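In what follows, a structure is listed as structure tokens, so that the remarks can point back to it.
Note that this is a trimmed complex: some chains were dropped, and none of the rest were shifted.
Note that the chains are named A and B in the order they appear, and that numbering of residues resets to 1 at the start of each chain.
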Amino acid sequence: MSSPPPKPAPPPRRAFTAPLLRRESIGESYHVLSFDLPKGLIAQAGQFVMVHGQEWGQAPLLPRPMSLLTSGTAPSLLIKVVGEGTRRLARANPGERFQLLGPLGRGWRPLSPGKRALLVAGGVGVAPLLYLARELVAQGRRPVVVYGGRSAQDLPLDDELARVAELHVTTEDGSRGRRGRVLVALEELLTSDVEVYTCGPERMMAAVAERCREAGVPCEVSLETPMACGYGVCLGCAFKTTEGGYAYACVEGPCVTAERVDFTQHAAVGKAQGVAP
Amino acid sequence: MSALGVEVGGLALKNPVLTASGTFGYGLEYDDFFDVAELGGICTKGLSLEPRLGNPPVRVCETPSGMLNAIGLANVGVERFCVDKLPVLRARGVTVIANIFASSVEGFVAITERLEAEAGVHAVELNVSCPNVTHGGIEFGRDPKLAAQVTAAVRRATRRPVWVKMSPEAGDLAAVARACEDAGADALTAINTIRGMAIDPETRSVRLANRTGGFSGPALRPVALRIVWDLVSAVKIPVVAIGGIGTARDALEFLLAGASAVQVGTASFVDPLAAKKVVEGLARYCEAQGVSVRELIGGVRSP
């Protein structure tokens, strides 16, 4: 496995306040929120923001980490409702003001020359991968995507994805695409000329990473550890590394090479996602 | 001295707003946000003699208007702090309070001695009250005799002001406070987190890998305020207040109760500019009311 090209330096981080521009709901559970940010938020695919409602007061207290779906003057997020913070985001009305801190962390590493990108998304994990897919298409490097969910309802933005990628869908209940988990579709796509990027439930990513290791294919994962600050000071977002110690997902990640992550130890599970491996 | 300037046990601060240990990294993470030299000072993440990895995840979770953390004092160690971090802070003119932690009196002294070799440390804050480590955290802060021993030993090892950070879990906090005062502490800081816990009813498991964690944030503020108020009347040395402070209004509560300065903690997670905004809010308040911060200290009225 040749070492992939290094990541470019991330753009500067800012604390923005911005009104909600639009909320588009995809069923009850998924919502795309875009914000009105004339100054523009410059980011890289795979980076995230910490978002906090100015109306929330002191509960929910902490901002919530959310991958950027798009950046620019109307940056957007894909929200899955799992608890109080995401519920509030899902009910926000245009005009309501939010604090956005970002862009944070390190995005996806660049695709190596001559390689094809294989993206493996689980449920709401699609957000940073759709960002990546659009960027790859802009570079003329249309990716292949495997997108899995429990059922047809757990595949938000699948239409957007189909527009920019060769899309393979799996659902556990067979209500859409192939029945089963993402691994069933991955098998035949895991050729030696691909590099894998994955985001979704931790157990899914662990299984994908393991298959990539076996296949000798580079794999980049996006970690969803609980986070308090998002910018490297609380040390709450630790994940166990294969080197033995801990690394911090908000500054060294969320996108890291799967080889660094000790998934056997990694208890910092993002339970927010709808798909098991 | 400007309207915002205060003095804490011999140390002049340009304003009474510091950042709390463990909630502001080493002060070098804010380059994109603001110049931390504008603050009264920063307390570093707790430094140990050797680097520490900290506890396994999950390390943080949210609670109503608060949070729990069980970081386990992960830090780069005093050596790397002196080599990598301190020179930058010094060059920028940041007032640095080194928060230190050890599992023995000798450990506290060894860290202090290492820091003594460096310029740019303005005070040493002894964390004798961390709830998240198995050895040598909180027991020093619970027992007046142990607290006094640590204080006296560090006192002998440095010319700098020594601040002792109080555990809210001491049975008789006033006794611990007086013991530290008698042993030569220049100021007390209060409070550290209180131990708390959370369970996820969905998975029926504890939320933090360490089971318990330190409780902080706005929820803690009323308890912190009462403890600071108690301490102010228990000792003659200044008290620096910590606990749920995130706005100028919050800071005023503690200054009025008698604190000589405040530390902004968890609030920095919500907004990296929180401490700077507290300074600005206090400046506006003092200007509008025609008072200096020094006149406000201890100025609370009873109804």
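Worth pointing out:
The rule is short, and it goes like this: contacts are C-beta pairs under 8 Å (C-beta built on N, C-alpha and C of every residue); 3 or more make two chains touch, one makes a residue touch a chain.
On a predicted model such as this, the values are computed, not experimentally measured, just so you know.
Whole-complex chain count, expressed with the shown labels: A x2, B x2.
FYI, only the chains that are shown with their structure count from here on.
Separating the centre of subunit A from that of subunit B, both taken as means of CA atoms, is a distance of 35 Å. Touching subunit A in their complex are the following residues of subunit B: 22-25, 29, 32-33, 45, 53-62, 64-67, 69, 71, 74, 203, 209, 217-219, 266, 268-273. Every residue of subunit A that touches subunit B in the complex is listed here, in rising order: 12-15, 52, 58-63, 99, 101, 225-229, 231-240, 245-246, 265-269, 271.
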